[in-house]
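Before I ask anything, let me first share the structure, which is written out below as structure tokens.
Every protein chain except one is present and positioned as in the full complex.
A, B and C label the chains in the order they appear, each numbered from 1.
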Amino acid sequence: MFRDAWLIAGKDLRIEMRSRVGLNQIVPFAVTVLVLFAFALDTDQEALRTYAPGLFWVTVLLAALLAIGRSFAVDLADGAADRLLLSGIDPISVFGGKAAAIAVQLVVLEVLLGAGVVLLFDVTVHRYGLLVCAGLAAAAGVATAGTLYGALVAGLGVRETLLPLLLLPVVAPVLIGATRAFQDAFGVAGAEGWAWLGLLAGFAAIYGVFGAFSYGALLEEA
Amino acid sequence: MESAVRLRAAVTLLGRFPALAGVDLDITPGEIVLLKGPNGAGKTTLLRLCAGLCSLSTGQGWVLGHDLNSERRMVRRRVALLGHRTGLYDDLTVTENVSFWARAAGADSIDVDEAMERLSLTGRLADTRVARLSAGQRRRASIASLVVRRPELWLLDEPHAGLDQQTRDTVDALVRGAAAAGATVVLATHELERIAVLEPRVVSVVGGVVRADDDPADSESPDPSSEAEDDRRVS
Amino acid sequence: MTTATTESTGTGDGIPATTSSRATKVLGWLTLAGFAVLVALAFAWVPEDTRITEQGDVVGQFDAVRLMFVHVPSAILAYTGFGLTFLASLAYVRWRTDWWDMMAHASAEIGVVFGVLTLVTGSIWGRPTWQTWWEWGDVRLVTTLVMVLVFVGYLAVRRIPADAVVQARRSAVIALVGAVNIVIVNRSVDWWENRTLHQQSTLIARKIRDETLFTLSFSFAVGMVLFAWLLLHRFRMAYLQRQIEELEVDEALAERRAEAGMSETQGGRP
Partner (left out) sequence: MTHVGYLIAGWSISVAAVLAYAGWVLMRGRSLSRRVPENRRRWMMPDD
């Protein structure tokens, strides 16, 4: 089971490393969004510093939508999705593998964007441990929920428009939790960061379990 | 011995279109079966049904002894379906693709080397990204990634279509080899004379049903009149 | 609402072509009568909501309290609808029958209608009472908004033409995830707005008058009858849609078999 999940994750990540779609398209897109936020909020450095955690996570969510869509588009491009079904790999492993690959990409994105926020919005990090843990837990949460919904809309003609509508309300708690945790880590607001980390971890766990068990049913297209 | 494929009044709906409208079919293990019929007759759906990728709306079916209504997962891992799409990842090399599918099926790396050898995917070709391959080379890579699975039932959907001479020969060799190894082969193709030497049992598929067609001589090219049918196969 | 009980448009030999039955007619009239009584109670009987503080100031919702009699039942109906969708989806996962799938669809749609209505009427009530159209500090408000959005997505998925079984399975997953999500959203919003994890939001903690309480209860009852009436009609509509689909499939099957030159039925749909 773990071997198969590892196989799937390795395949997805290798494709992303080769194609560089993430690095050449998704990351520049995310940085552009950050720059647009700066324009929208005017050159008010104080406002940018205050709202940096929220802006950061909104950007991550938007970029995650692209990464999730891409992960499923790769399988659908030339019938590989059918072959995955035919391979006899347990759907739980496929879910785990795809979610892990998306999570890894999100973590890379967070690191790059985090550097961007520090540089562009002039924030300073007070609690590195909290920052890292919250970043990982939030990536896991978005990846599990995203993989579940990505599979749900995969193969539909309207998947690009439907995925945001379905996924964003569901990951709202991640946005709230991760923003509060980062506010604490950046020292811009006294939030109970570690408690929010609990929420993030709980979210990832719930969607991990839920996704793993409903994934098979979702892939069984007609 | 058990049938390789046994269908009873099998109906498969694609959306609301009955691609299969009540198929009765028996295929014994080791048989080579040629599906013949106009485009849109339901050949592709029949093959996908046998692979466990389409569901039965009504009726019953068993493939390699597994019930198509309840054990499609078991069916899937024992068959190989070569369809119009290759099932390869453009950004990976031929070797990476073949070994990925081999490992997904639990096969060894020796199998990978052997399969690549058999389909003459050696040398520089092995380390080329699939995106840069010609249609024929893609199809060969696709076949190699199926060979490693050692399937008991081969389902080939227009395996010759749009290919160069070398690859067509490769396909024929594959069918011959599979039959020699005792596997069952079901194929739909327009290249009837190529397959005729293998003396397959010919089965006509028309309008979503199957008609036994015992006369192998009666294998002239299919009726092109109802090709427009294909458009209705919504997915 | 009135059209429920009007004359039937016959199909020719007696049986009217509607989704109403004796049961829905009774429910329809009950709703109308109940609504008339509710209007009378709400505007003539219930006094305005005022309180005199220790400083002698007169505070309260005044006549805006009369909005409660549409807002609160709307919210109850929305949550009933979504709750029923959740239960029906759970039942679908367990028993895999069309019946539960249709029930989930029908109740989700009614839930969304009343969910939107809840938000709108809540906004209209909030403006005079809280001096704002929208209050991010209220858990129920934000939770309801997210919930409505989740089920708007649910209905969007249901509108996509697909194989009935695939669609039912997909929808059931969304409804179940959505329900779990509501709990998570509710908890996280609650913590979020309190800026600390150990308080409960208490925006309304006033004593409620007996007349108001009675009228509110009455409005729930009327709402429930309305819900039952709507659900029956909506469910039958979904049922009819299935029947039409089945007829079309039968037709297509016959056509397909004719194409094959087969004389008559073999297999077929139950």
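The working rule: a contact is a pair of C-beta atoms (placed from the backbone, for glycine too) under 8 Å apart; a residue touches a chain by one contact, two chains touch by 3 or more.
Everything numeric in this text was worked out from a predicted model, so none of it was measured.
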- line: In the full complex, the chain left out is in contact with C
- request: Identify the residue among C:Arg96, C:Arg127 or C:Arg159 that touches the chain left out of the display.
  value: C:Arg127
Message: Take the complete complex as the reference. Which residues in chain C touch the chain that isn't displayed?
response: 1, 3-4, 9, 11, 13, 15-23, 48, 62-64, 66-67, 70-71, 74, 110, 113, 116-117, 120-121, 124-125, 127-128, 226, 229-230, 233-234, 236-237, 240-241, 243-244, 247
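In the analysis below, only the chains that are shown with their structure count from here on.
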Field: Central subunit by CA centre of mass proxy
entry: A
- prompt: chain B to chain C: how many Å between their CA centres?
  reply: 48
Statement: chain A residues touching 2+ other chains are 220, 222
Message: I need the residues of chain B touching at least two other chains; which ones are they?
response: 55
Field: chain A-facing residues of chain C, complex
entry: 146, 149-150, 152-153, 156-157, 160, 162-163, 165-166, 169-170, 173-174, 176-178, 180-181, 184-185, 187-189, 191-192, 195-197
Task: Note which residues of chain A are touching chain B in the complex, please.
output: 4, 7, 11, 14-15, 18-19, 74, 77-80, 82-89, 220, 222
- prompt: How about chain C: which of its residues touch chain B in the complex?
  reply: 161-163, 165, 245, 248-249, 252-253, 256-262, 266-270
